[in-house]
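The complex appears here minus one protein chain, its other protein chains still in place.
We call the chains A, B and C, going by the order they appear; numbering starts again at 1 in every chain.
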Amino acid sequence: MARVALLYFASLRDAAGCEREEVETAAADLAALYAEVAARHGLRWPRERLRVAMDGSFAAWSDPPREGSEVVFIPPVSGG
Amino acid sequence: MARVALLYFASLRDAAGCEREEVETAAADLAALYAEVAARHGLRWPRERLRVAMDGSFAAWSDPPREGSEVVFIPPVSGG
Amino acid sequence: MGDPSTPLARFELADAPFDIAPLREGLLRDEAGAYASFEGWIRNHNDGRPVGGLYYEAYAALALEEGRRIVEEAVARFAVAGVHCVHRVGELPVGGLAVWVGASAAHRDAAFDACRYVIDQVKARVPIWKHERYTDGPPQWLHPDGPGSPPQPS
Partner (left out) sequence: MGDPSTPLARFELADAPFDIAPLREGLLRDEAGAYASFEGWIRNHNDGRPVGGLYYEAYAALALEEGRRIVEEAVARFAVAGVHCVHRVGELPVGGLAVWVGASAAHRDAAFDACRYVIDQVKARVPIWKHERYTDGPPQWLHPDGPGSPPQPS
């Protein structure tokens, strides 16, 4: 089990109903973590359209969640 | 015969030794006028590297010199 | 006037309006003959809808890291003297300045290419999201489709 903080931005925050939460997870990787979170909050973004970051850097979906880390699912960006 | 004013710019002015002169010419076209002028002033620019303007607009070498016009031989430009 | 051997590469987020003049000054170099800049302004319409203003939200830690990576890539790819980008976050009115990119170089190809590279990459990669307000209906978050991505879930 790892304890991680999840941050939500933009429409993901609206859908999750919060901007930050701490969770205990048994997910083997960030892909499984997203599946858990998406099911719990009813998030409708398919993972293929998101990127994921851990502790302020982009990460791979196959990375395991690190204990104490900050994980962010990144919806398509629209800056500029 | 046509009476025209010739203006010289940049290295052509240095070579001609003046910035403006009035000439009477029997040249049938601006190409022949350049040949006259180049011979008189010892200009070493081949006509192929120049453009020619008459009365403030680019002209064709085959245009006849217009009476009272202002003719300019334009060496390669270097603005910008 | 800066050291010609160490090109400037800077990316910043700004939470308030900023002046371009000093940023441009910071790119002036005696050895640089060319400067190209890009500015993104808030338009009064988008996809045919009347826009009343918007809000830019950033995941700041990652935006700064990814932005820095982009300007460093530009410096590595193009023969520039400097590249600088500032992106606004927070509330912006129509006509407001959303993003500025400046690039200086010995020659204009590198200045244009670096400037274009930075704005294209910033728009594609930096985690900043636009929350657009319309004068004819409710606001929305913009999440443009990337190349080859499936349609956005309704």
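As a convention for this text, a residue touches a chain if its C-beta (ideal position, glycine included) is under 8 Å from a C-beta of that chain, and two chains touch if they have at least 3 such contacts.
Quick caveat, the model's predicted, so the values are computed rather than measured.
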Visible contact partners (per top-of-document touch definition) of the missing chain: B, C
Touching residue (missing chain; options C:R10, C:R116 or C:R133): C:R116
Touching residues on subunit B - with respect to the absent chain: 7, 9-11, 14, 44-46, 48-49, 53, 56-58, 72, 74-80
Subunit C residues touching the omitted chain (full complex): 21, 28, 30-45, 94-95, 106, 108, 111-112, 115-116, 119
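Just so we're on the same page, only the chains that are shown with their structure count from here on.
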Euclidean distance of C-alpha centroids - subunit A vs subunit B, Å: 73
Subunit B and subunit C, separation of their C-alpha mean positions in angstrom: 49
Subunit A and subunit C: spacing of chain centres that average the CA atoms, whole Å: 26
Multi-chain contact residues (two or more partners), subunit C: none
Subunit B, residues touching no fewer than two other chains: none
